[in-house]
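Worksheet: one structure, shown below.
For this depiction, one protein chain was excluded, whereas all remaining protein chains were kept in their positions.
For reference, chains read A, B and C in written order, and residue numbers begin at 1 within each chain.
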Amino acid sequence: MSTGKKTLVGQIDPTVLAYTAGEDVLLDRVLVEVDCIGTAAHVTMLSEMPLAHPLFTVAEKDQVVAALIGVIRDHRKEAFRISASDQDVHLAVERALTAKLGDLGKRVHTGRSRNDQVAVDLRLFAKEQLFHISRETAGLAKVLLAFAEKHREVPMAGRTHLQPAMPSSLGLWASAHAESLLDDLELIRGAYRQNDRSPLGSAAGYGVPLPIDRARTSELLGFSRPIHNVLYASMARGRCEHVILMALSQVMLSVSRLAEDMILYLMPEFGYFSLPPAYCTGSSIMPQKQNPDVFELARARSADVLSCAMRVASILKGLPGGYQRDLQETKAPFMEALRLTHETVTVLQPLMQSLQVHEDSLRAGCIPGVFATDRALELVADGVPFRDAYDRVKSEPDALEGRDPLVAALQKKHEGAPGGLHISGLAKRATDTIDFVNREQKCYNNKVSALLGIEYPSL
Amino acid sequence: MSTGKKTLVGQIDPTVLAYTAGEDVLLDRVLVEVDCIGTAAHVTMLSEMPLAHPLFTVAEKDQVVAALIGVIRDHRKEAFRISASDQDVHLAVERALTAKLGDLGKRVHTGRSRNDQVAVDLRLFAKEQLFHISRETAGLAKVLLAFAEKHREVPMAGRTHLQPAMPSSLGLWASAHAESLLDDLELIRGAYRQNDRSPLGSAAGYGVPLPIDRARTSELLGFSRPIHNVLYASMARGRCEHVILMALSQVMLSVSRLAEDMILYLMPEFGYFSLPPAYCTGSSIMPQKQNPDVFELARARSADVLSCAMRVASILKGLPGGYQRDLQETKAPFMEALRLTHETVTVLQPLMQSLQVHEDSLRAGCIPGVFATDRALELVADGVPFRDAYDRVKSEPDALEGRDPLVAALQKKHEGAPGGLHISGLAKRATDTIDFVNREQKCYNNKVSALLGIEYPSL
Amino acid sequence: MSTGKKTLVGQIDPTVLAYTAGEDVLLDRVLVEVDCIGTAAHVTMLSEMPLAHPLFTVAEKDQVVAALIGVIRDHRKEAFRISASDQDVHLAVERALTAKLGDLGKRVHTGRSRNDQVAVDLRLFAKEQLFHISRETAGLAKVLLAFAEKHREVPMAGRTHLQPAMPSSLGLWASAHAESLLDDLELIRGAYRQNDRSPLGSAAGYGVPLPIDRARTSELLGFSRPIHNVLYASMARGRCEHVILMALSQVMLSVSRLAEDMILYLMPEFGYFSLPPAYCTGSSIMPQKQNPDVFELARARSADVLSCAMRVASILKGLPGGYQRDLQETKAPFMEALRLTHETVTVLQPLMQSLQVHEDSLRAGCIPGVFATDRALELVADGVPFRDAYDRVKSEPDALEGRDPLVAALQKKHEGAPGGLHISGLAKRATDTIDFVNREQKCYNNKVSALLGIEYPSL
Partner (left out) sequence: MSTGKKTLVGQIDPTVLAYTAGEDVLLDRVLVEVDCIGTAAHVTMLSEMPLAHPLFTVAEKDQVVAALIGVIRDHRKEAFRISASDQDVHLAVERALTAKLGDLGKRVHTGRSRNDQVAVDLRLFAKEQLFHISRETAGLAKVLLAFAEKHREVPMAGRTHLQPAMPSSLGLWASAHAESLLDDLELIRGAYRQNDRSPLGSAAGYGVPLPIDRARTSELLGFSRPIHNVLYASMARGRCEHVILMALSQVMLSVSRLAEDMILYLMPEFGYFSLPPAYCTGSSIMPQKQNPDVFELARARSADVLSCAMRVASILKGLPGGYQRDLQETKAPFMEALRLTHETVTVLQPLMQSLQVHEDSLRAGCIPGVFATDRALELVADGVPFRDAYDRVKSEPDALEGRDPLVAALQKKHEGAPGGLHISGLAKRATDTIDFVNREQKCYNNKVSALLGIEYPSL
């Protein structure tokens, strides 16, 4: 057995260190800025604490904040490193501060633990990611709605069980996928709200014997309020990630159904759509191939994001209360799912925007059988009971020839039917989401700017 | 190959019929009432439709509603059967109506499909279940909060990594689990809102060529509004279940952590708590055993509910748009998860209420090491930098003897710490949830009573 | 709090009893026979134990065995009930024995626990189920292989990314799905082997202070050998189920891909196949519909079986050693997955057997692009480097017209290509599996017949 490798918190066997640090050294790179911001808020609050001998004078606080801005700038220039012996971003930043400020750096960890520090980092990180994801998801919804508006009068075979079922329109199809995303955005907003609470000041889950002001740090960081119970604040790590991941899963499930439709309708047997070659990929052996890989990957990545949510849930299930190291393992799937979802809802926008529509093929897909229900309901209108009309239509297939699918589709004029779509109402929901996100993000940037005393994020 | 078995919708091979009907005939029993209610709303709307020859006169509508009330009453007396050849509750009710009303019965399916019918049934069913689950989850939170209030001044070792970490209190512990449930209730409310929209009138996902009024049926059934796009209304089957299941998963994850704590602290090595014998189960071979089976099952059932959510997600992933028969398979896990969650949050209440607390054991668990951080922070207060204080405490374990854990715990007075708990604030969140649910349920019952023309649910 | 309901193992609160018994009373019905068989082996071994005062004389053993046969016969006549106060099949059978044999009945539980009793029951149950599932899976493979043999010379567009890729044959397609199932059968056999070990005699996981002969009960029940360590025997509950469920998951994944292909190729845009109407289901609103519901459900049920495996894994993950009540929750998903897999591989056989093949449509699907790779390789044969040939073919699409897809497919004669299929080799693997299963089952029936002293399973 090795005598161990020295770290800030003790000698550790190198294999154990490697196993326990895991991917943190890599993953934590995206947390450098938020870690500095969280520390700035913590030190600011400490400097305001009504103590006989303040932990930080205002001047000392300013020194720390300046050093933190320095770390952020170094990081942006790729000049800040998290080394293996740092273990994570928190000790790396503390090391940098101590290198620059001496004892002052050693004091910044007073009254908190890595537990609440990483918890606040992840919530700040998630907040920004949710801004991006919400905006792009709403963006994809808008692309689909614009597509729906444009092709409101293009007929399309409505299907159930994939079999042609009833006359429909391309507008109905595209705006259905859009409305799904709009509902998903509500789930993201719910997750955003749960994320928007500050765990800071919970320390290791049992508080600190200092008159810290948790409402103050919460406010400095632009959270809506602190999580109340400090033990719960600690246990909410993993839980908050899970809540966000569930919302992302639902976004990706919606996307996967759009992707599946695209994969189907891009087959030559349908020929409904075609994609610009630059949006397809070829084969290393088959020269003729133009494959819709993006849609296949979007479909597969819905499974990825689902499995990230399941991973976190499965890590949490049955853990006792209080911090357990298991929670560290929620970081990687959390970050991966945020990234995959963001990339997916982003990449699909230009594809859907540049889609070529082949109206003839869409019209040709409306085989006579799709008019059967309409015919049955015409008989009903003439007084035939529905079940009898149903049986009669079944026995007279020829009576369905020669109808126009667009006329048949648009004839359904009630709310939400091909002839009764209010696309502008759906588009407004997308726009409202974007407005909300923009407001929230501006508000957050203002808070951080005030905290750091410098325009954020430009610095 | 068999020539098939006659059903309302065609001859079907008996093996295929058995395979496709699955458990529907059993599962659908809980949908009988909501199916009748949904049909009452549909027929009422049809009777109001501005047609030259109305599909239903008011008198006919009243006949249908009366017959539907008859079906509900039969069902309550266990006198209504769904047979295998019915396939499902919808055709069973239609058969019953036709038996009683002749042609009038055959007409009730005009302008809808089983797709929107089952979708509306499941949403009405879910609505009631969510009332129960929300109430019982809030009830469990209240039990935990009352327990926390009572044991606010009972010391307890706060743990991280399950190792004793810091002085804490039983009040902190119990109210942490409660706050987790309160946040979960927000997720349920979010899911409730998504559920609270009417899919009725979407038919098979492409609308109907009749001037149906979807806002009217939505209103008659007490939904907040219709889902707009009819194709999305159809695709939202499964999606809505998934959204609800995700919220339930989170409730069960919270419960699983409470359960794990209970299983640990009921071991004689801790002896923190004991349960009345009637709440334990014995062993068939070991006479001395009093096992905390309920907590173990609550833990396992969190995995059950998670797997129900994952099952539904995995069914939906990559399905094309429009109805696919796969969606039928979301029914069983949906109902199972609702039932398991409901039972779990209910059964845990009397257990937590009757828990005997052994304060001596809790106090004894507070070994000297738990005071190390406090000591380090005292040194900090004397001017020692935190990292130096940390090292000094590590090298002087004896200096930690003789402290009182309760004093040490309550000395943390900032928000959410053992000495800074505002339990009444959390309790108010629980009460508000119950009030919200009661109001919503009353409103729903009033709507149904108006629709049926008779006091519901008493009938 | 209630004073509790009397059970064989103590007074239990009725709500707790209901929560803890769960679905056992229902699920355990399928375990009645194997529970009796397990008990017969246990008592037989006890009667052979070299004790001064034998626990059971041979005559007493015979009485018990006769009573057990009685229970089985009652069960087959639906005259044996497991009541709620029994809690499970084990106490129900013990109650029946005691009712019939008095003190002798009370003695049968000597030297075992419900832990090893249910473990042995589940393994005997699983053994029989695996016989059925293996046979039907091999049966489905044989159906696919016969189909492949018959349509060896029917051309079909081979696809990648669902886009037409290369000329292929229906024979290749069908036998590919078959070979997947054949490999899955190897996994089932591996799981079968792990299941084929006796946990009996492990009691509650710590053995018994009696000279029981675990090898003897193992042999009486036809197991290959006992699990050695008694604690592991206890922990293997859940683990064994998980191993079997993983194998079933893979079977269902293979099936899901076949099902997806069928759903696609049954669309009119392909028109490759059609199904007899009795194997489709209709729509309640669309008279023309003939939907391939069986394939859709097979696809969805692959998600069901996967989620059963995941459920069990998630229950087990992080459990401490030794029996925990959580393990009870593995029973329902285990039984469900066995049933769903069995039904699915069974129902698909007549469908695939009765499939009508439309060769014209299959041929028409072979659009010119599918010949591009062949053309490139012809150029290579003429000395053009592959990458250059690839580029040339890409720029000369017209050169691909007029080829015969069958000729092109069968021209690939190397192993496993359309022109190099050895279907009989694959068929032999299926037949060998069936032979293996038949031998194992016969051997098992012989063992049980010897144990009970009467022809089993006919009794």
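One rule holds in what follows: a contact is a pair of C-beta atoms (placed from the backbone, for glycine too) under 8 Å apart; a residue touches a chain by one contact, two chains touch by 3 or more.
Just so it is clear, the structure is predicted and the values come from calculations on it, not from any experiment.
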| item | value |
| --- | --- |
| Candidates C:Glu60, C:Glu179, C:Glu219 or C:Glu343 - the one touching the absent chain | C:Glu179 |
| Which residue of B:Pro54, B:Gly70 or B:Gly369 touches the chain not shown here | B:Gly369 |
| Per the touch definition above, residue among B:Val65, B:Val108 or B:Met166 touching the missing chain | B:Met166 |
| Contact residue for the chain not shown (choose from C:Lys100, C:Arg159, C:Arg339 or C:Arg363) | C:Arg159 |
| From C:Ala66, C:Leu253 or C:Ile454, residue that would touch the chain that is not displayed | C:Leu253 |
| Where the unshown chain meets chain A, residue by residue | 1-4, 8-13, 15-16, 19-20, 22, 90-91, 109, 112-114, 203-204, 276-286, 291, 293-294, 296-297, 299-301, 303-304, 306-308, 310-311, 314-315, 324-329, 333, 343-344, 346-347, 350-351, 354 |
| Hidden partner chain, residues of chain B it touches | 160-166, 263-264, 266-270, 283, 285-293, 296, 310, 314, 317-319, 365, 367, 369-370, 372-373, 376, 390-391, 393-394, 397, 400 |
| Residue ranges of chain C at the interface with the undisplayed chain | 8, 53, 55, 98, 103, 106-107, 109-111, 115, 158-162, 165-168, 172-173, 175-180, 183, 186-187, 190, 193-194, 201-215, 226-236, 239, 242-243, 246, 249-250, 253-254, 256-261, 264, 299, 302-303, 306, 310, 313-314, 316-325, 373-374, 377-378, 380-381, 383, 385-388, 408-409, 411-422, 425-426 |
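By our rule, only the chains that are shown with their structure count from here on.
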| item | value |
| --- | --- |
| Centroid spacing, where centroids are CA-atom means, of chain A and chain B in whole angstrom | 24 |
| Centroid spacing, where centroids are CA-atom means, of chain B and chain C in whole angstrom | 32 |
| Chain A and chain C: spacing of chain centres that average the CA atoms, whole Å | 38 |
| Where chain B touches two or more other chains, by residue | 8, 109, 203-204, 299, 303, 306, 310, 314, 324-325 |
